[in-house]
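Below: the structure, in structure tokens.
Here we show just some of the chains, and they stay where they sit in the whole.
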Amino acid sequence: MFNKVGLIAKKDDERVEETVQSLIRYLVERRLPFVLDSECATVVPDGGLDVRSRESLCASCDLIIVIGGDGTLLNTAHTLSSKDVRMLGINLGRLGFLTDISRHEMTQQLDEVFAGRFQEEERFLLHVAVVRDARQVASNDSLNDVVVHRWRTARLITLDTYVDGSFVNTQRSDGLIVSTPTGSTAYALSGGGPILHPALDAIVLVPICPHTLSNRPIVVDADGQVEIVISGARDSAQLTCDGQTTLELTMNDRIVLRKKEVGITLIHPTGYDYYATLRTKLHWGKEL
Amino acid sequence: MFNKVGLIAKKDDERVEETVQSLIRYLVERRLPFVLDSECATVVPDGGLDVRSRESLCASCDLIIVIGGDGTLLNTAHTLSSKDVRMLGINLGRLGFLTDISRHEMTQQLDEVFAGRFQEEERFLLHVAVVRDARQVASNDSLNDVVVHRWRTARLITLDTYVDGSFVNTQRSDGLIVSTPTGSTAYALSGGGPILHPALDAIVLVPICPHTLSNRPIVVDADGQVEIVISGARDSAQLTCDGQTTLELTMNDRIVLRKKEVGITLIHPTGYDYYATLRTKLHWGKEL
């Protein structure tokens, strides 16, 4: 089924050790070739294992097992460059939206996966480019969200938004979240955005604390282009991709967002249910 | 371009008279064949004009001009049965999301339209069926929204929701709005839903005053099936389609929603801009 498995683990989390060791035993017993990232390597006795950088690991494996939380899987997604890699997330205790396999049921689930019984799910990324004085000064990819937000200032910033070249509005706010369906249950939800089903080819624009109360989240087609222009003269703003600050922005900077051509492929156990995850994570069913 | 034009006017609104008369003069001068609904007929002197029921009118025309507000256009959309009809909405003063042509610029805009210069836009409808004891007891179409809500009771109702056969959640609330992109700027917006761009092939489920605070609007693919089951034993609920109450619901009733195969086609002047309508209707740009 899979020719080579890569193991990538969360940094600085002692709970990783046992799970990684258990995973290695599992792979060795089944004679499945595997590669470790440096994080995994620190928790196993030195012994001729194949340890590589994340970049090299991602390039050489066709199944990547991420041990950690959604953040670890997000980071790994940024490194992937090919659609032919599949990712599988094992959480360390708390169910994740992306890391949906518990380490306690890891062995049975992997048996299923290596027997070819699993679900595949594509998730798209946003590509963002920052254009300043007609030159691209930065670019990045996001699986969750791209956020333009005020920075080192208590003042609101002023943003002009365009979708497919059409002017949408000028807003004064703390910032604007552009989120994929994957990110709709992350920061965008805290900002008042809706949940977008992961299969949806759409993105949502969520204003953060907008000055105008009728500035509401807008869902648009993911295949279009979203452009945000910093339009306030004294604005101090920052670009954040998947929670990592990326670039300080200045007036007239244009932030141009497009769906990235190549997405990632998640692997879930057969019977995986997005809504079950949603119910658990959002405590639906818990009475007030 | 168009073989026969149908005129449909808002009921009981005296502002209709002048606009309908002006429209008839326009059509007579240009020798464009037209048909009137009974409402239009009441405001013109009796004189051998072709007056028909809305059903007959909708069946015989290939362009229908609606004079009134969005509500009048909604009502007309329910009567349409064929995709080969186009609709054009003329408002009586206040810009509508669907009736976007002002009566003051009506003549110039119609010149453009009859010269073949216009934009077409498809909008889909929701088909809803109510299944009781394995029998369909009612069905209806909605351009804006289908709402299941409590009725003659101060008690919350309990609803189980399924999307494409997957259980989503059990919620206790005042009700649930299922809205098309067209309806996302109507009642769903008041309920806290996001704005969906009209070109999006998606629907949004908006809980009304849900007991669980994390029950948030969910956007799902419009090509799937949404099913809502009245699950509370003593629930008293009602089905409302586009603001018209349709059917009293009882326990175990299943409300099944699907995208209707045939939508409607709106005609807009060249240069029509959805976001401009949004800015005007939501008072964006007005300072606090």
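Read from first to last, the chains carry the letters A and B; within each, the first residue is number 1.
The rule we apply is simple: a contact is a pair of C-beta atoms (placed from the backbone, for glycine too) under 8 Å apart; a residue touches a chain by one contact, two chains touch by 3 or more.
Because the structure is a prediction, the values reported are computed rather than measured.
Engineer: Wait, 2 copies are placed, so what's the full copy count for the complex?
Structural biologist: Whole-complex copy count for this file comes out at 4.
Note that in this section only the chains that are shown with their structure count from here on.
Engineer: Subunit A to subunit B: how many Å between their CA centres?
Structural biologist: Once rounded, the distance between the two centres reads 37 Å.
Engineer: Using the touch definition up top, name the residues of subunit B that touch subunit A in the complex.
Structural biologist: Subunit B reaches subunit A through residues 163, 166-171, 189, 193-197, 199-200, 202, 204, 211-221, 273-275, 278-279, 282-288.
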